[in-house]
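Showing just some of the chains, left in place.
For clarity, chains are labelled A and B in written order, and residue numbers in each chain start from 1.
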Amino acid sequence: MTLDPSDLHARLDRMESRAAIAELVAHYCHGVDKYDAETFMSIWHEDAHFNMGPPIGASSGHQDIRQTLENVIWPGWRETHHWTVNLVVRFDGPDRAHGVCDTSCVGIMADGITQLIAASYTDTFERRDGEWRIAKRSVALPFAGVLPDTSNLMATPAGVD
Amino acid sequence: MTLDPSDLHARLDRMESRAAIAELVAHYCHGVDKYDAETFMSIWHEDAHFNMGPPIGASSGHQDIRQTLENVIWPGWRETHHWTVNLVVRFDGPDRAHGVCDTSCVGIMADGITQLIAASYTDTFERRDGEWRIAKRSVALPFAGVLPDTSNLMATPAGVD
């Protein structure tokens, strides 16, 4: 059995690209939920398009995306918790891929209402200068429910002081 | 340092198989939640067994599984949102693997009741003719709660028109 070195490299590169793309998807959550603008901005190409759909709408480019994060999302919710899963990635070539994934999100809005949201992301990922980032992300939001007022307090399990 | 080409191939193949299996698990969610029968059916071998447990029960083979999807699941819920995670895969050989994973699911039933479900999948994956698919999936449903009526309306964050 022999292996063509360039084929071998392509297969390894594909696996590493998958891991890099999964990390972009995770970093979106860590960035927005943990108030980490640097991490959040690191996932986007400079000219990225980010369409959150109504009511927030679309942003283009780093400056606009950062404005959406800092002036719309963060003031709009006291806290958010995104859990993004079901990632499927299709490659167009070595440096471009399309993805779809789903998130569940608990968010406490500025007025204290707690939402449970189901959303899906449709993404275009591109590798430029050796680095995978998001070129385009569109959000679909099929479900948003309201959870009972929880006052955000953790109950203490029995037997624990 | 030298690497045995066939060992190298086996290791790469194992990683690629893991990715293919994770995609089957994700496609189940995309298929059922997004009313995409083609994607849903693509994850099963022709003779697959799909046991949802009570009250829906077991299906065998493509025709029966499709019937369960289209005549039981889709009419039973207005919408479903599955988020499947915690996937662990054990290989039996190059072409067979066992998996376990967990899903959280929000579903709005036909009568408007919104459920929050915890379920686990126990799977047998097989590669036939070079393609990984599910040979057997069993569902365990340890928890199903009811969420408050949400009317499925998204609240608009403050400051957004």
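One rule holds for everything that comes next: a residue touches a chain if its C-beta (ideal position, glycine included) is under 8 Å from a C-beta of that chain, and two chains touch if they have at least 3 such contacts.
This is a predicted model, so every value here is computed, not measured.
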Full count of same-sequence chains in the assembly - 2 placed in this view: 3
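Please note the rule applied: only the chains that are shown with their structure count from here on.
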Inter-chain centre distance, chain A versus chain B - centres from mean C-alpha coordinates, in Å: 21
Of chain A, residues touching chain B in the complex: 1-3, 8, 11-12, 15, 18, 55-56, 72-73, 75-77, 83, 85-88, 100-104, 109-111, 113, 115-118, 120, 141-148
Of all residues in chain B, those that touch chain A in their complex: 5-6, 8-9, 12, 15-16, 19, 23, 26-27, 29-30, 33-34, 79, 81-85, 104, 106, 108, 114, 147-148, 150, 152-161
